[in-house]
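Before I ask anything, let me first share the structure, which is written out below as structure tokens.
With one protein chain removed, the remaining protein chains of the complex are shown where they sit.
Chain IDs A, B and C follow the sequence of writing; residue 1 opens each chain.
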Amino acid sequence: MTTDDTSSRPTYPTSLGTSDAESISLLGRDLARDLMGEVGFGELAMWLVTQRRPTQSEVRVFEAVLVALADHGFTPTAIAARLTYLSAPDSLQGALASGLLGGGSRFLGVTEDCGTFLHEVLEGHPEMLPADLEDDDRWDELARTAVTQAKSAGRFVPGLGHPVHKERDPRTPRLMQIAEEEGLKGPHLRLFEAIGRVHPEILGRRLPLNGAGVCGAALADLDLPVELLRGFALLARTAGLLGQLAEERRRPIGMDVYLAVDRAATYVDPAEETTK
Amino acid sequence: MTTDDTSSRPTYPTSLGTSDAESISLLGRDLARDLMGEVGFGELAMWLVTQRRPTQSEVRVFEAVLVALADHGFTPTAIAARLTYLSAPDSLQGALASGLLGGGSRFLGVTEDCGTFLHEVLEGHPEMLPADLEDDDRWDELARTAVTQAKSAGRFVPGLGHPVHKERDPRTPRLMQIAEEEGLKGPHLRLFEAIGRVHPEILGRRLPLNGAGVCGAALADLDLPVELLRGFALLARTAGLLGQLAEERRRPIGMDVYLAVDRAATYVDPAEETTK
Amino acid sequence: MTTDDTSSRPTYPTSLGTSDAESISLLGRDLARDLMGEVGFGELAMWLVTQRRPTQSEVRVFEAVLVALADHGFTPTAIAARLTYLSAPDSLQGALASGLLGGGSRFLGVTEDCGTFLHEVLEGHPEMLPADLEDDDRWDELARTAVTQAKSAGRFVPGLGHPVHKERDPRTPRLMQIAEEEGLKGPHLRLFEAIGRVHPEILGRRLPLNGAGVCGAALADLDLPVELLRGFALLARTAGLLGQLAEERRRPIGMDVYLAVDRAATYVDPAEETTK
Partner (left out) sequence: MTTDDTSSRPTYPTSLGTSDAESISLLGRDLARDLMGEVGFGELAMWLVTQRRPTQSEVRVFEAVLVALADHGFTPTAIAARLTYLSAPDSLQGALASGLLGGGSRFLGVTEDCGTFLHEVLEGHPEMLPADLEDDDRWDELARTAVTQAKSAGRFVPGLGHPVHKERDPRTPRLMQIAEEEGLKGPHLRLFEAIGRVHPEILGRRLPLNGAGVCGAALADLDLPVELLRGFALLARTAGLLGQLAEERRRPIGMDVYLAVDRAATYVDPAEETTK
């Protein structure tokens, strides 16, 4: 809040949407003339966050990430959204919000955790960064340092391992390839790739680089703020949840899920349990 | 829920995301090979809802709508999201959800209400539909019927009027133009346009066709289900809220808004009020 | 917003919480001295809404309603809250909010719908109200009118019928009894009871008066605003959801529910479906 001298009223600065009787601006552009029909939705989403118009290469990588994260079938969040829609069909926003609220540390957090982890490694070891981005040996060295430190600290390395895709997550090589095609395979993706190469020698077993992790690395290489990476996963998931709710309208499963759980309920006497 | 004969276990059908150890599918396609890098995010969002891959023309109109609806500055929902982020910075999903929950009947509902209204008029008067889409006289006739009926019923015509853009909402002609360019100016947009021409003779004053309304008409012309139109406004708004929260991180206003309200609080004795 | 003359700044009136460096007030009382330890939580909740301190009789009926509505086992909302907690265990508020968002028209709405229905019948037929509250014949007459009108309009009578308690919902006679004991069996409860007596002769079958409905009637007899009755169901449910989440911590089922649904997923080709 700043105050101007004459009136000492607060003013609230913004670089996003403003309007007057004649025009509507967004990001300093005329919304109707310069943005509608001229700018894609993914492009606008990046621009809104970074305040800089992205290149088409950046948009392709960004949208590939959103596509990768949009829907993973009957996840806990998709089921929660469908059950909420069943209970309150009058409030689509409530069902969407209910689904997004599962976008926390566990299921959707890997993207953010991985981007943040890579970012901290890069920030923390400026002296180890390769002069030549393609110098894989130097990346491997940094990756060894990072994995070893995580192991010593008893921390997991985010982005390693997947409950279903135990061998290989097909999203990972594909996103690497797209970033490469667009000239956007930067330090975060390269470090992540190096972690994929060196971790077995340190951890004693080979785990796949998972899709949520590579998405976090790619978003970080797009210079998006790592504190907000979860937000892009949530944006992607909003589209996925819309798909889930549209399907719930066409061919509902919410009532059957509810009944299957309710009918399988068995009462346990709390008195018995507390004596355990 | 259907049951197969041998086990009588429930099965839950879906046409969205599925996966096994080797592959990840979405909408029956290989996610990594066929969708990532090949399909835009707006395109995927439409596809997820309609189960049909949209054309590039459809995507352009659809994304123009999302761009139009993404951010309108310091709306109540943007302020709510910023205040929630101030209180709970550990939960970005909570701040986004808080903002989306304002996407109800009043501020974000016009898009859905307008699409639904136009849809019902078209469904309710099959005999009045012009054989030739460009027959403006027939559209005007249908529009007169619709506005007259709404007036008699004491209902507002959704999409008419705007608190700020009292003369003309610049998004309306622009979206009409984009739809026309793409060959997608269908019955909903034409009826809406006709309402813009004829309503003054029935209502006694001229109101602008607003941007939220034209977006609803355009989405309905894309054959998107009218019951879910609010959902697309919410998808657009998710990107806008991410922009708001990114700005709140860079240059916060939430604390100042809170303090401005809190300091202007004045206590009113409930006893006095209840005697009124 | 009102402005005072000297500064033309906005002021925001409130009769709820205020504070200064020395004291904290709520509802015009000193919070620490007059309320903490002196006023029950249910009592405060009523007071906050009505701005009037309730009697102990009113509190007993009110809390009986909250107790009746607090938890119904594995409802869709309880399952949604548990799944959200599974996905985002870092955000208890998100799991609670996710569960409350199912408190809409379908599962939690009966309380509000029933209270509102009874209220409208009473407001709409002042000439039919019995002079003597205990004149059951007059209540039956009004009930016949109300049920007949609902039937003609093709509307359901809220509060009639229950998917499980097909004969008799045990909460209904109990709440009637408690209200009677406290001298608070007012017009809403009496009309509801009369609907229970007369509806079979009009609808052709006997349905139980359900617990959600009688709760709405009791809350309306406490002079609580009918537009907010859903809010009391949500307050009750907040306690129930806390119980669900505490149990989810002790003995989780969320992961098993998720896996049971996910493993029972069967892919349906959208192309096949759209040809249907």
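Assume contacts are C-beta pairs under 8 Å (C-beta built on N, C-alpha and C of every residue); 3 or more make two chains touch, one makes a residue touch a chain.
Worth saying up front: this structure is predicted, and the values here are computed from it rather than measured.
Touching the missing chain, out of A:21, A:164 or A:268, is residue A:268. The chain that is not drawn here is touched, among residues C:178, C:195 or C:265, by C:178. Residue A:94 is the one among A:76, A:94 or A:243 that touches the chain missing from this view.
In the full complex, the hidden chain is touched by chain A at residues 9-15, 18, 25, 27-28, 51-52, 88, 90-91, 93-94, 97, 101, 261, 264-271, 273-274. Panel shows chain B; residues 9, 73-77, 79-80, 83-84, 86-91, 94-95, 97-98, 101-109, 250-251, 253-254, 257-258, 260-262, 265, 268, 273 of it touch the chain omitted from the view. Taking the complete complex into account, residues 1, 10, 12-24, 26, 30-33, 35-37, 39-42, 44-45, 48-50, 60, 62-64, 66-68, 70-74, 91-94, 96-98, 100-104, 108, 164-171, 173-175, 177-178, 181, 211, 225, 227-228, 230-232, 234-236, 238-240, 242-247, 249, 251, 253, 256-257, 259-260 of chain C touch the chain not shown.
By our rule, only the chains that are shown with their structure count from here on.
Same-residue interface: chain A and chain B share over half of the residue numbers found at their contact. Centre-to-centre separation of chain A and chain C, using mean CA positions: 37 Å. Chain B and chain C have Cα centroids separated by 30 Å. Annotation for chain C: residues touching 2 or more other chains are 88, 90-91, 94, 97, 101, 261, 265, 268, 273.
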